[in-house]
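In this view, the complex is presented without one of its protein chains, the others remaining in place.
Entry: chain A
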Amino acid sequence: MATPIQKPSSPRQQLGQIVHLGLSSFLNTHHKEFSSKFQILRPSESKFPLDQFFTAEAQNTQAAICSGGFKLSADILRHLPSLRLIVATTSGLNNIDLSECRKRGISVINAGNIYSADVADLAVGMVIDLMRKISAGNRFVKTGLWPKQGDYLLGSKLGGKQVGIVGLGSIGVEVAKRLEAFGCKISYYSRKKKPCVSYTFYSNIHKLASVSDILVICCALTEQTRHLINREVLLTLGKEGLIVNIARGAIIDEKELVRCLLQREIAGAGLDVFEHEPRVPQELFGLDNVVLSPHFAVYTEGASRHLEEHLIGNLEAFFSNRPLLSPVLDDE
């Protein structure tokens, strides 16, 4: 007997239809869990340009997962007329046109705290690496120089050093908590002074740079923070100063940073992010006083698990008309 032909399940029989904007290896790894609960449209795998894909497939799509690096512009939003919710895989939302989302009544959720510990861990790892020359020392040993050249250069003690945190959000707070255990003194710069925080507040980035031995950039990238760390701030940080950036490349004027490093106007830098990723200024490759990483602060097995819970949890709640797990972002 012939098997009855199954009608393809309509999108409304699954929990819901989602469009995945951008590329995410996380989603590929957790493909089974997602496709069992949601119908996922993947424009990045289509031969058609985005606007054609959206027009053909996504006119009724109410929810989107937006991966980091995908420019979710007003133009894209116009092609997704039914969109009501965007769940970002990142904490940073600088790639999403938030004001257009507001105009259209689209709720936006970011990754919240799920990465904060991992990002803070990398920031602290870079601080210790720079102060104690860990990557440089590792190179020294692995190239066989220790028996030939004798003792390596001395590093710098962490205890008692002044750490200036730029942006005391969920990541900044985790960085502060960790570095305090090493005996560092914490100050911060933020748009507003944070209540119930014992760290010294500076409303001026130059003042923070002038009192700090180490600056750690933990803030969001916005119009106000683009090139916040410019030549003047770097010179104020000074010849013994270090800077670590695990936020967004464009918060630092990269050309000036490279110049200051080459001219020894600052002592060193730890960078997980760059202005034009994956391009990294080649002048940095020969320097022993920099630590470079390929924007991988969130790529741990722990974060991967949390991201899956975050995405699935919020999307299930949305499609079941239950309150979302994460707060919807407003104007701050």
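Keep in mind that, in the parts below, a residue touches a chain if its C-beta (ideal position, glycine included) is under 8 Å from a C-beta of that chain, and two chains touch if they have at least 3 such contacts; residues count from 1.
To be clear about the criterion, contacts and distances are computed from a predicted model.
Asker: Identify the UniProt protein name of the omitted chain, choosing among "TBC1 domain family member 7", "Glyoxylate/hydroxypyruvate reductase A HPR2", "Superoxide dismutase" or "signal peptidase I".
Answerer: Of "TBC1 domain family member 7", "Glyoxylate/hydroxypyruvate reductase A HPR2", "Superoxide dismutase" or "signal peptidase I", the absent chain's UniProt record names it "Glyoxylate/hydroxypyruvate reductase A HPR2".
Asker: Which one, A:Gly105, A:Gly150 or A:Pro323, makes contact with the chain that was left out?
Answerer: Among A:Gly105, A:Gly150 or A:Pro323, only A:Gly150 touches the chain that is not shown.
Asker: Which of these touches the unseen chain: A:Pro49, A:Gly159 or A:Pro323?
Answerer: Of all options in A:Pro49, A:Gly159 or A:Pro323, contact with the hidden chain holds for A:Gly159.
Asker: For chain A, which residues lie in contact with the unshown chain of the complex?
Answerer: Interface with the chain not displayed, on the chain A side: 23, 25, 69, 117-118, 120-122, 124-126, 128-129, 131-135, 137-144, 146-147, 150-152, 154-159, 177-178, 180-183, 277-278, 280, 282, 284-285, 291-294, 296, 299-304.
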